[in-house]
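I have placed the structure first, in the form of structure tokens, so that the comments after it can refer back to it.
A single protein chain has been omitted from the complex, and every remaining protein chain is retained in its original position.
Labels for the chains are A and B, by order of writing; each one numbers its residues from 1.
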Amino acid sequence: MSNTATRIRIAGAVVAAAASIAGLAACSSPAPSGDAAAAAPAAACEPAKGNVTLQYWNTVPGMDQVVALWNKNNPNIQVEMKNISNDQYGTIGNALKAGKAPELAQVGYDELPDLRTQNAFVDASACADATAAKSKFVPWTWSQTSFGDTGVFAFPQDTGPMALYVRSDIFKKHDLEIPKTWDEYAADAQKLHDADPNLSITFFDPNNAEWFNGLLWQNNAEMYGYAGDKWHVTVESDQSKQVAEYWQKLIDAKLVRTDLAHGSTPMYAAYQKNQIATYVGAAWGYSMFRDNLPDQAGKWTIVPMPTWGSSAASGDWGGSTVAFMKGNTHLYESVKFNSWLNTDPEALALENKLGGLYPAATAGSALPALAEGVPYYNNEKIFDVFADSSKNIDTSFTWGPTQKTVNLALQDALAKATAGDGKLADALTAAQAAALKSMQDQAIPAVAGN
Amino acid sequence: MSNQTAMRESRVSRTAVMALMFLLAIYFLLPIYFLIVAATKPQGDLASTFGLAFSHFDLFKNLGTLFSRSDGIFGRWALNSVIYAVLGAAVGTLISALCGYALAKFKFRGREFLFSVILGGVLVPTTALALPLFLLFSATGIVNTYLAVFLPSIVSPFGVYLARIFTAAAVPEEILESARLDGAGEFRTFFSVALKLLTPSLVTIFLFQFVGIWNNFFLPMVMLQKESLFPITLGLYEWNGQTARVSLLQESVITGALVSIVPVIIVFILLQRFWRTGLASGSIK
Partner (left out) sequence: MTDIATRGTRVVATTGGRSRHNGGGPRAGTIAAFLIPFFLPFVLFYLVPIAYAIGQSFLVVRRTGGQYGTSYTTFGGFDQYVQVFQNTEFWSSIGRIGLFGIVQVPVMLFVALIMALLLDTPLLKLKAFFRIAAFMPYAVPGVIAAIMWSFLYSPQLSPVVDLLKAIGLQPDFLGPGAVLWSAANVSTWLWTGYNMLIMFSALQAIPQELYEAAKLDGASNWAIAWKIKVPIIAPSIILTTVFSIIGTLQLYAEPAVLRQISSNISSTFTPNMLAYAVASGNNYQQAAAISVVIAVITFVLSFGFMRLTSKRAGL
């Protein structure tokens, strides 16, 4: 065998192998045939013959105790839990791609369309219990989990109706009324800061798209709609720009802190040191201050969010659902557990107490825990405020099918703006562009504007 | 130059050089010292006391919290790191040694071509491969398993490169010839003769690969979602991302970081005579 010949043969073999692998990999999946245009039929709902173990992934503190309670009383349907607080959607996404998704996973309302676009869910409407659950939940939550009543893909778990947390002692000390409108809020911000340069009315965390989206929601800044076979993207709108410009003014005047990350130790430290006077937050936030700033008990009060003009609108920040994931072959048992988890008063009470969850179930508002005054907040019935807030949440607000990517782009741009490179309104432009581009990448038909 | 001037000059140079090196030594050791101090403190003291001074000595309590947290997941992570790194480097060293030895000592057609392919592989770092590996593995269904991290880790083109030059330097042709004459097959020659000569070099290769796998972050991060499969690096990164929500976690991150660097330092100190001779004999050209 000659030198050159063998070398050529070996080289040729390597190249051929590489090319064939590349070719195989480039083999596209075949286009689905005609009938795929119809929605996939709901999966069957048969009880299993023997014992069943379900996987349930979530990020709720204390959920392991809730699951333990179920497991104690349901030996035939055991639930294994996994906490995915770090990179919740990365974990879910990778599991889906690998075909190893759990039966049930916690999915935020804002991620439902995105994951649905990835075919992540199973329709449980074949289960009688599933469709019957509709009446047990607050209407806007069911609307989002059923995608406008087109199937049962998840059960709502909790919501985050927003309100304003106020250090009433600081306001009293500076002789200020608690603000009812955003204009009053801005005015109070100026007065507080003038009186004490170390005092800010609140903080603006650019890396919190969910919070910012909640503010947009309050101003009816609807970002996505679906009509005529296309998504209509209006991330950049007059209402959203109004919100951005408002906060930009506060930032420019140095009336809000921009160096604190929500939920971080420095944030709590700043509140601890009386450097921040209010918190624009959701119902689930009530346990944050109770648990982390125990010596401020009695100093906080909760009032409705400042409003734009005379409208009483509120926004929702966060809250999650428990979704039936692709590959779930135990729908019957999953529906049973999911239903208990999110409508049973005992479960709801435990989730509220340990995880700070504000239930999406209508039974939730009747919970004894929610009807009582909360000691930390001067025994005020803070949940009445959240219940009212809940009523004023725009029910037609829709999330986009690439929300994850858009949230990330929004955060990157908001962070740039708070660092001085551009304005918050530019972040809306960036998010709009990211929405259109990411939908285009996924071959989702979309246009800008209404 | 008079003797006195020379001595004075050299004393000045000596002090300057020592001062410079001390400053550099402080730079290199400062974070580790800080870690040691911080690991002994209770969570509350972290922000309120000066970072380089000890306060309350709570090291054992912190260690207890660390290992009992989340049903002892940290111990699990430590075990995983050991499995990935020790087993991975062991297997990797063996196959690199076999391959490098063959490339150094056997003459065959295509030898230089294969060696160039390996050199090309040295230029492609594992991080660049992690995402492509993830795409491939998820298409074949082995993501989120031990193998997903272990298998790619055993491949070390740099190990083969080192093995080749070490073999060329440390294993004389005559020894191999005589072994062959004694009737020993190639494998017996390799295992009973060559390996003994190569031991310091093999330890060097093992250490490089061990550190490489122990430190590897991007590959496990991309491949693994199941917490019980995480190596320490990924586990501590995950905890570090949660300290906002669970502030007590911060002390465990610090204590865990300290625990994670101790084994490697010990391994290095124990094996240092090997890798020093190994590196010298290779004298990387």
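Keep in mind that, in the parts below, a residue touches a chain if its C-beta (ideal position, glycine included) is under 8 Å from a C-beta of that chain, and two chains touch if they have at least 3 such contacts.
In this text the structure is predicted, and so the values were computed from the model without any measurement.
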Of B:13, B:68 or B:192, the residue that touches the missing chain is B:13
Those residues of subunit A that touch the unshown chain are 14, 17-19, 21-32, 36-39, 89-90, 93, 97, 116-119, 147, 205-207, 226, 229, 231, 261, 264-266, 269, 402, 404-405, 408, 411-412, 415-416, 418-421, 438, 441-444
Subunit B residues touching the chain left out here are 10, 13-14, 17-18, 20-21, 24-25, 27-32, 34-35, 38, 46-47, 50-52, 94-96, 98-99, 101-103, 105-108, 114, 118, 120-121, 123-125, 127-129, 131-136, 139, 151-152, 154-155, 157, 160, 174-175, 177-178, 181, 185-187, 190, 211, 214-218, 222, 232-234, 236-237, 240-241, 253-254, 257, 260-261, 264-265, 268, 279-280, 282-285
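Here is the rule we go by: only the chains that are shown with their structure count from here on.
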Separation of the C-alpha centres, subunit A versus subunit B, in whole Å, is 40
In their shared complex, subunit B is touched by residues of subunit A numbered 1, 3, 6-7, 10-11, 14, 61, 82, 84-87, 91, 94-95, 97-100, 261-265, 268-269, 292
Subunit B residues touching subunit A in their complex are 47, 109-110, 113, 117, 138, 141, 143-144, 225, 227, 238-239, 241-247, 250
